[in-house]
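Left out: one protein chain. Kept in place: all the others.
Which chain is which? They are A, B and C, in the order written, and residues in each are numbered from 1.
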Amino acid sequence: MPERIRHAPLDLEQFKPAKAEIHLIKDECKGCGYCIEFCPKKVLEESDEINARGVHPPKVVDEDKCIICSFCSAVCPDFAIFVVEKKNKEGK
Amino acid sequence: MSESKESKPRQDGQIRIGVYVCHCGLNIAGSVDCGEVAKFAATLPNVVLAQDNRYTCSDQGQAGIKKDIQEQKLNRVVVASCSPRLHEPTFRKACEDAGLNKYLFEMANIREHCSWVHLYDKEAATEKAKDLVKMAVAKVALLEPEDEVSVPITRKALVIGGGVAGIQAALDLADTGYKVYLVEKEPSIGGMMARIDKTFPTMDCSICILAPKMSDAGHHPNIELLTNSEVAEVKGYIGNFHVKVLRKPRYVTKDCSACGECVKVCPIVAPNEFDVGLAVRHGVYTPFAQAVPSTYIIDMSLCLNKEGVIVCDKCTKACERQAISFEMKPVTEELEVGTIIVATGADVFDPSVLPNYGYGKIANVITTLEFERLINAGGPSGGHLIRPSDKQIPKRVAFVQCVGSRSARSGRLYCSNVCCMNTIKDSLLIKEHWPDTEIYVFYVDIRAYGKGFEDLYKRARNAGVVFIRGLPAEIVEDKKTHNVWLIGENTLRKEVYRISADMAILSIGLEARKDSETIQRLLTLSRNQDGFFLEAHPKLRPVDAATAGVFFAGCAESPKDIKDSVTQASAAAARAGILMAKGQVTVEAITPTLFPEKCKVCGLCVKVCPYNAISLNKDLKRVEIIEAACGGCGTCAAECNFGALTQKHFTDEQIMAQIDAITENEAEKKIVAFCCNWCSYAGADFAGVSRMQYPPNARIIRTMCSGRVAQKFVERAFARGVASVLVSGCHLGDCHYINANYQTQKRVERLWKKMEQNGLDKQRLQLLWASAAEGEKFASKMREMKTIVENVKPEEIEKGKKVFATALEGD
Amino acid sequence: MSRIKSALTGAHFMNGDVACAEGAIAVGCRFFAGYPITPATEIAEHLSQRMPEFGGIYVQMEDEIASLAAVIGASYSGLKAMTATSGPGFSLMQENIGLAVMTEAPCVIVDVMRGGPSTGQPTMPGQQDVMQAKWGSHGDYGIIALTPSSVQEMFDLTVEAFNLSEAYRVPTLLMGDEIVGHMWEKVVIPSPDKIRIVNRKKPNVSPEKYLPFKPDDDLVPPMACFGEGYHFHSTGLTHDEHGYPRTSSSEVQSKLVRRLCDKIQKNADKIVKVEEVMLEDAEVVVVAYGIVARAALSAIRKAREKGIKAGLLRLITLWPFPEERVAKAAKRARAIVVPEMNCGQMVREVERVAKETPVVFLSKLGEEPHTPLEILEAIRRSK
Partner (left out) sequence: MVQETVPVVVHPFSKYLRAEMMPHIWCQGCGNGVLLNCFVHALDELQTDLDKLVVVSGIGCIGRTAGYMNADSFHTTHGRALAFATGVKLANPELEIVVISGDGDLFAIGGNHFIHAARRNIGIKVLCANNLNYGMTGGQQGPTTPLESVTTTSPYGNIEHPFNLVHLAAASGSTYVARWTSLHVRRLTQSIKKMLQKEGFCFVEMLSPCPEIYGRYNKMRSGLEMMSWFKKASVVENFSDPSKADITPERIVVGEFVDIEKLSYEKMLHEKISKINEKAIEGVS
């Protein structure tokens, strides 16, 4: 249906995705850049901080953009990153 | 494949021609002296009987011919009357009933091409009629008896488009017992009707009456659903179409139980096209709840798993039936079908091109399709008509009619047929839910012509809907309240109105599908100026396409409501059923004849044949003709310059005999006009039917396609001193034989170059592309060529004779 | 795998290879991986028949390297495992013997020696692999090698070899030869309860505290096996007591390698076995082993008849070399005669230990082993 879509969807606010909590184990990172390159939402980028191995570990650009697909943690050769769902206050 | 025996032995014994000049009431006799024409015909060679009568096509007329054939032993018949496109089949049948081979018959079109177009010049018209009869007699003498080849029809059908029309056609054919392939571009069948809330005039819930049909189509043993697929290629001809369908991958297998768990976890959100973007769908989705097939689909343009790398596997994990598979690949399926039904439907008009209505800029201006989704219980607002700006239920609503219909500004002059009734239905829907809403309908003409339409209209009026005649010139938004001001002129009261409303609903019209140009090219169809497909005959063959074996249903042919679409669908199914029930169809015996000894195996003919019905056979040292695949255009015969190929019923000798007949006297005042049966000849007929008057210089020779006009025909006409020659055919791309008219273009260009090189006036050879509807274009070309004929000097004629003298060799 | 079929007991008449096979079964070996090679193939053939009867595993691998690797694997899965080969196979196995030593995997390797080197004399006896038995693999390590001189000993020493390998977690070699392997003799097999069976020490600490290579005071670490939940690591790399690779620490390397050597050397007295015949007053001592020792026995008897005080010291344990026993005999004797079917291998050890006592080396290659007369002649000459 090729009609061009004019109005923003009316029920957009009903879509509340889970919030992400990104854990970086900075000193494990060897700076291969895989997580930064292949994150589908470009949530990570190289930080200018130097870790114990003398490389730039990634830093989180915008945690809200993360959709918790955990590809970064799956492709990380050094087990230096993982993502969990951020528990809200009541810990739910 | 019947390859011709040695050229058929000529009819032994004498040629006995009967000529019948028809008065057609006053249509011909009004401006042609039929008696004189008949007397003239009697003097022509081999004519043993010539008479004129009032209505040759009537039963007595036909009975007279049959009697003469038997008693007078006629072995050729010429009828000078109307266009062969109308009554050639009738008279052929008459000859056949009298035991005469129906191919030994020729017509002279002295009505549409003579009497009707030269109403006020009886003398010239009569002279022209004589010439046309002389041409017919010259050709008929050379005609041979032919027998027709029959072609098997595959008892399977292809339906393109899964809207209500496609579904109905598929169900009808499947119930008759034929295998049906239903190809639908979208992930689910259902088309436009699935998106509508209620139907008019019965106010049924649209999806409730459509869904059962959809599931019938989905589970019918004879119907194979090919959704998310497009027709990629169509080859072959009636009864033997080889269709390639590109099945795009759904990335979800058939094990999907439509449980929806994957949608819950999919992080991707996008406007749902089905709800015109008013609701949200996910990367993995199903367009609507009642979708058939129910298997979900992944929109790969949104999904993060691109280029073979699965980044996010949330849906795969959530699917406990393991139905998600990113490895699926597009598949091209090859189908063999006998008939094709085009039910591709229509698009809705996008009103954003009309700045004065502010659609897309003013929040509370929506279209009726958006209204259908809002008022629908399954839609984004749960069935509440709300204003996009503040999501409140409006107190005052304004409908604006003819948006994108009957308007030059929007480039759509036609009436879209459904918008008036749709608005009336919508207004009643609003009144039903919220009775005290004030409703205004700005209209030009309310078209409530159908059964039950009028009382729906009355109910709307009684319910207090205010109908104001005169479309608003402009819709302006009140920035604060987001209400809209509709400013226009009430043409009945002749006063300007400025009415404010909470929201405006534009009643948008329907327009031809943007991709219908592809379908047209695939099936060699033609389209009218509005872009809808052109039926074979508006009255007598409304659902047939010009291409044999192809039929239309629904809005693809023109905008119409559900009832008409379904009616057309059943009609198309019935028409297709006839072919498939018979199981075979006879092919007109106008296929090429081969003289093997002359064939140089050069392969030129193979290259030009649009249906690749000719193939080179190196070891037999000649070409082979597949009669069944041949479309009958004759381009191959024109291309062969070794005389190895000619077209039955339009042989070189027969056409040259017609040229000679024209140029026998006063050639310098005449135009030899070659017209193709499907377009320019029909265009000339159209000019005649519309009584367009033009000078009588031209004498039209009919060939099946302009591709049949060989260079030597034009050269012969000039060699015999004709003033001017017209070669005409269908527009490039519209040719009934796919691309045969490209060869015509090449040949005329070669002739122009030759004429230039030899100092001849190029203007004397004219090339005209005129479709069946362009009578006016044909008539004006006739007028234009008259001036050319007038200032052709005798020396120019003589020079022409000398330059093309070679064309007369072998005479 | 219950012992359904009754084990063989009592007197039987069989060839050396079969006796070895029955010895293995008797001592509880339940895994054999081998590769056909004359003259050891009968061991494999017999075990392929008998192992299944005891729920044991017989597998024929693609080569000797794979055979020993499989044996080590089976050993680490808790089974007593062995392989049998001859010269060429024995050479192929050397790298994995090193692996077995380094990972302290108990297993038994039977080398039915034949004429060498290379393909040599497949059907002829030889004693030319005895030095390879000790120094075959690269690096320093301790190894145990026994050598039978009768079909009965093919049975008894196979049992002994398994017990030693389990006790000291070390690959133990049984250096037979073609004749001992192929000749038929009477064998008396004790009933199962009479056969001494030693099993490897199991860890007595919880998996968290278990150190796979932390030795007890007998220098032998208790051994956990796969599937018992200890989650231990074992590697051919130099490793610490955790079994974790520590390839750059010289301290770890020297501690580990010295232990692997001392584990055998320090326990030599518990391992060594010889047979002494009329040595008390012997002036000429014949030191011999394997098939040659049988001829030597009849030679010393003939010498005695001729009034020559001759005695026989038969080595049953080749490695660790029985130094005191040979030294003691050498001190008393005036000469030592060492008949060997090679160009002089164990004779070097005897000379090293005999110090001043002259050693007469009687070398024989090729077809039959030394005849008693040849040895007698040597005894007479050396008086």
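We take it that a contact is a pair of C-beta atoms (placed from the backbone, for glycine too) under 8 Å apart; a residue touches a chain by one contact, two chains touch by 3 or more.
Given the structure is predicted, the values throughout are model-derived calculations rather than measurements.
*Asks:* Determine which of the presented chains are touched by the chain that is not presented, and list them.
*Replies:* A, B, C
*Asks:* Return the single residue from C:Glu53, C:Glu185 or C:Glu276 that touches the missing chain.
*Replies:* In the complete complex, the chain left out is touched by residue C:Glu53.
*Asks:* Among C:Val205, C:Leu237 or C:Leu373, which residue is in contact with the omitted chain in the full complex?
*Replies:* Among C:Val205, C:Leu237 or C:Leu373, only C:Leu237 touches the chain that is not shown.
*Asks:* With the missing chain put back, one of C:Gly139, C:Gly229, C:Gly344 or C:Gly366 would touch it. Which one?
*Replies:* Per the contact definition at the top, the residue touching the missing chain is C:Gly229.
*Asks:* Can you name the residues of chain C that touch the chain not displayed here?
*Replies:* Touching the chain left out of view, chain C contributes residues 1-2, 4-6, 31, 33, 52-53, 55, 57, 59, 61-63, 65-67, 69-79, 81, 95-96, 98-99, 103, 226-237, 242, 244-245.
*Asks:* Would you write out the residues of chain B that touch the absent chain, in ascending order?
*Replies:* 307-311, 313, 316, 326-327, 329
*Asks:* Kindly note down the residues of chain A that lie in touch with the hidden chain.
*Replies:* Those residues of chain A that touch the unshown chain are 23, 25, 28, 30-34, 37-38, 55, 71, 73-79, 82.
The rule we apply is simple: only the chains that are shown with their structure count from here on.
*Asks:* Considering only which chains touch which, label the overall pattern as line, ring, star, complete or other.
*Replies:* Per interface graph, the chains form some other shape.
*Asks:* How many angstrom lie between the CA centroids of chain A and chain B, rounded to a whole number?
*Replies:* From the centre of chain A to the centre of chain B is 55 Å.
*Asks:* Using Cα averages as centroids, what's the distance between chain A and chain C in whole Å?
*Replies:* Comparing mean C-alpha positions, chain C is 63 Å from chain A.
*Asks:* What whole-number Å value describes the gap between the mean CA coordinates of chain B and chain C?
*Replies:* 97
*Asks:* Would you give the residues of chain A that are in contact with at least 2 other chains, written as numbers and ranges?
*Replies:* Nothing qualifies.
*Asks:* Please list all residues of chain C that touch 2 or more other chains.
*Replies:* Residues of chain C never touch two or more of the other chains.
*Asks:* Show which residues of chain B lie in contact with chain A when the two form their complex.
*Replies:* Against chain A, the touching part of chain B is residues 186, 267, 269, 271-280, 304, 309, 311-314, 347-348, 350, 352, 359-360, 363, 366, 369-370, 380-381, 386, 388, 391, 514.
*Asks:* What does chain A use to touch chain B in their complex?
*Replies:* 1-12, 14-15, 17, 38, 40-41, 67-69, 71
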